[in-house]
Structures are given as C-alpha cells and as structure tokens.
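Before we start, here is the structure in question, set down as structure tokens.
The complex appears here without one of its protein chains, the remainder shown in place.
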Amino acid sequence: MLTFESVSYRYAGAARPSLQDVSLVIGSGEVVGLVGASEAGKTTLCLVAAGLAPRTVRGTLSGRILLDGTDMAPLAIHELAGRVGIAFANPATQLSGVAGTVYEEVAFGPMNLGLPRSEVIDRTDAALRALKIIDLAEREPALLSGGQQQLVAMAGLLALGPAHLVLDEPTAQLDPAGTRLVAQALARLAMDGASILVAEQKTDLLASICDRVVVLDAGRVALDGPAAEVLGDPRLADLGVAAPASVRLRRLADAAGASPATLSHLDGALALEATT
Amino acid sequence: MPELAMESVVHVYERGSVRALDGVSLRISAGERVALIGQNGSGKTTLVRHLNGLLRPTSGRVSLDGRDAALMRVAQLARSVGLVFQDPDRQIFAGSVAAEVEFGPRNLGFRDAELRGAVDDALAAVGLAAESRTNPYDLGASRRKLLALASVLAMRTPVLVMDEPTTGQDQRGVATVRGVIEGAHAAGRTVIAISHDMEFVASAFDRVVVMGAGRVVGDGPPASVFAAASWEMLRSTYLEPPMAARAGERLGLGSTPTDDSLISALVRTG
Partner (left out) sequence: MAATAVAFAAVGVGGLAGPALLIGIGVVAPALAAGLLWKVVRTAGLMSLPLGISALLVNLFLYPGATDALFSIGPLTATVEGLRFASEILLRILAITGAITLFYLTTAPSALVIDLERRGISSRVAFVVLASVETVPAMVERATVITAAQRARGLDTEGSVVRRIRGVVPLAGPVLLGSIAEVEERSTALESRGFTHPGRRTLLWWPGDSGRQAVARWSMVVAVPLLVVARAVGWLGWLG
C-alpha cells in the first residue's frame, strides 16, 4: 500500500509548488490511473511516489508518503529500489546501456543489489515469465521495438521485486500494438498483487485496465474515484482531459436523441469493446 | 500548390537488406488531408522522408508537380515540403521560442516584415504567442512539441508533413493540432500526418493511407478504410479500427467507421 498524506512538492528553484496537498491511497492489487492536463503534476506525482523526488530530483517535500504503513522519508534511493519501481515514457533511456542481452538487462537491478547469483537468476527468470518475454532473453535490447523495450524495462523493475509500480506515460511513444502489450502486462501484474499507479493521456487505455482514476489539476487532486465514474464525469473536459471514446460516443448518442433501449444496447457493445 | 507523386519507390537502407519501402506508388493532390497509419517499422517514417529529399529512392521516382525531386537539394525541397519531426528535443537549439521559430523561415530567405509575420502567425496558431521570449526548455515537453510544429508552420510551405503530432499531448494540445490542420487546409495547403491515434485519424483527415511491411495496403477515406470489410487488412498491420466502427459492428449496424455514422445508425434504429 502506498499512501500520500497531504503531500506538497516544490522543485528546487521553482516559484510555485507542482503538487499541493495531495492525499491518495494505492492499495495492493489496485491499478490506479492518473490523468490531467500537461503540466498538471502527473510526472511530479510519479517521481514523488517512487521516492526520486526529493532524493535525486531536488526540491522540497511536505506531508508524508507511507510505504506499507511506514514513512518513506528516511529511506535512501537504493533502499527504495526493491520496493517501488518507476518506468518512464522513453523506452530507450530506461535501458542500462551496458547489457548485451535482455537477460542481463533484466538482471541488472538484482545484480546491483549484490544478491546471491542463484537469487539473481531466479528473479530474472520470474520477471521474464511474468511479462511473457522469455523468448526475447537472448536478444540485444537496443534492437527491439519500443513496445518490447518497455516490457524489458518493466521486467527489469519486476526483478527487483517491488510491491509498487509507478509508470509515467509508458505507452506515449508506442504504436497500438506496443500499447496493447503494455496494457496486458499491467493487468497481469495487478492480478499478481502489485499496486500500480499509471499516468496516461490515453483515457481509453485507462478505461480498460484501471480500478480507480485520479484527476490532477494544477497540482491538486480534482477527482478520485472508480474508473468508470471518473472517466464519465462531465467535468473532465474542463480539466483538460479527453473522455474515452466510449464515453464520447455515449454522450453523442444521448444528445442525438437515441432511445433508452438503444442507449443500453450501445453501453453493452462499448463495454465489450473496451476490454480488448 | 504542388501535387506529390511517388512512383514504385523502393528504399533499402545501406546497412541492411530490408526493403523499408517495397514499391510504393502514391499520388497526393494539393489540399488533401492525408493520415498515414501503420505499425512501427511499416515504412511510414521512411516514406515521409522521401518527400523532402532527406532520403532518396533506391529505385523509383519522387516528384513534385511533375519535377523529379532527385534534381533538388533538401534545402530547396524544404521550400515546398515542411516536415515536423516527432521529437522536438532533437531540433530545438535557440534560447528563445521566437528565435527557434525564426530559424526555418530565415533559412528560406524570409526577412523583416515577412519574417515577423510568419513567426507571429505560427506562434498564434499553436498558442505560444505569449511565450515568444521564453526559453524553450522552460516549456513543458508537450508545448515544446507545439513549438517544433510552429517552427515548421512559419516556413509557410504548401505541403505540411507531421510525424506523430498528437503523442504526448493533452486534450488542449490535440485541439491545437486539429486547429492547425484546419487552418492549413483552409489556406489550401496539403497536410500529411503520421499517427497512431485512430480516433484522431478518423475525424481529422479526408484520406487514410495504411502501410504494412513497406507497402501501401489500404488507401481511401476514413469511412472505407475503417469499414468492417477492411478490418482484416488493418489487423494484418496490427491496427484496430476506431471505437465507433467496432461498436457499430457489435450492434449489427453495418459499417459505422466514424462517430457520425454510428450516431445516425443508432438514431435510425430507435
């Protein structure tokens, strides 16, 4: 469980805080989506959740972040490595750059922690299996597609065994096939018990995998609730977030005067299509 | 306004034996709004780089209004075809937004009032008019992308090509990009965009060209490219049609590839 208690964050040298009084909880096995206009604070929230802000990315943090009930503040970044993993939009920058094969890339984290060799191997095998990329094990990471690289990055995080995963627009640079791969992987990981926070612009994607959705507006939490409810909220447009296609179509049909029966048929069809 | 044509263009990259383009023939008339879709590796980027001469065909011909592009340098072709790259950070170098936008038109010979006008119009079109003196790196990533778009808009080329203009953009950013496309179209310019966003493609373009393994596997208005009859073709290149098409198919309403067609069909049934 990852808990934010009235967290505010201001980057070093910035005039205004990027996060203001944010309180939220991400439970184990939950997939929480994070949306908001650009510069609403999504990336900052992800960096804070992973502990990178204020440790690596300098700034001032007020409020508390609890990792499974205990304050995250006294932990150093390498101590957090095994507990919270973070993935970014650019698949290439997440690769260590020193691994000749995907296997070594995924093993990078556990190797850094100095774990016994047999444990490194076990964890790497498990991570590759969890993301269904065992057949990529001998490939060169730099030559893979963006989607595949993202999966490798996620496997690399998993091998460290974190209970919490934070992903900042992981599908931004991926094509639809790559996006689907990542979405399926996230759903599977949540089923295995990870708590996942995923920031995205693609509300269609979030509609299909998230249990809850949080909307950020100028650094504050504007909405927080079950995915379907939040994504169907009419206030989304004012908050700079595009509603998912299913919500948009539903609204258009309603506005065009379709009958309740038709609307409910439409709902059914949209619901089925959303879970691809 | 020129007509672009590619005739049996094949492109093989030096290092490999892979035919990135395997015999592409395409004609794009002046004023069209064309979306280029296909999975990564299908040849979309390779194709657009042939339009301004950055890449030359291994065989086949690219022409602009009948004139062979091979006879023109990239700097010359840049007067006719403006290409906006996907990653703004692989382009931005100036200390201010205005200086960055000036670069392109200045290279083309714009001066004084014409230059200022081009820059001002471009900044206004992307909503960065108030930031002309801001350092580009003080803008967020999505606004830097709009800056890159402005820097090519300011060149006032008859053909505007954009590589993934909406990735990383929030709703307002996407609306801005739509506005730019509309404005260019209204001015008679040809707009070509590579995109993964099927909803955007279905609603902002008159024509969709589908690429797979270096070939054109589909070409037509969104209504036909996203119609059920084309789904097999789309899926062969790992693409899914937009939601309206899929919902309509499930409801047995026939082919409803666009929002409007779905809504009309729904209202007709009750």
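Order as written gives the chain letters A and B; numbering starts at 1 within each chain.
Keep this in mind: a contact is a pair of C-beta atoms (placed from the backbone, for glycine too) under 8 Å apart; a residue touches a chain by one contact, two chains touch by 3 or more.
Since the structure is predicted, the reported quantities are computational estimates derived from the model, not experimental observations.
The chain that is not drawn here is touched, among residues B:Ser8, B:Ser59 or B:Asn107, by B:Asn107. Although one chain is not drawn, the whole complex shows that of B:Leu4, B:Ile28 or B:Met155 it is B:Met155 that touches it.
In the complete complex, the residue from A:Pro17, A:Gly33, A:Gly59 or A:Pro110 that touches the missing chain is A:Pro110. Only one of the listed residues, B:Asn52, B:Gln169 or B:Thr258, touches the absent chain: B:Asn52. In the full complex, chain B touches the hidden chain at residues 49, 52, 54, 73-75, 78-79, 82-83, 85, 87, 89-94, 103-104, 107-108, 137, 151-152, 155. Although one chain is not displayed, its contacts with chain A can still be listed: residues 50, 52, 55-57, 76-78, 80-82, 84-86, 88, 90, 92-94, 96-98, 100, 103-104, 107-117, 120-121, 142, 153, 156-157, 160.
Please note the rule applied: only the chains that are shown with their structure count from here on.
Rounded to a whole number, the gap between the C-alpha centres of chain A and chain B is 29 angstrom.
By the touch rule above, chain A contacts chain B in their complex via residues 36-39, 89, 145-147, 169, 172-179, 201, 204, 237, 240-242, 245-246, 248-249, 252-253, 256-259, 261-262, 265-266, 269-270, 272-273, 276. Those residues of chain B lying in contact with chain A across their complex are 39-41, 140-143, 167-174, 196, 198-199, 238-240, 242-244, 246-247, 250-251, 259, 262-263, 266-267, 269-270.
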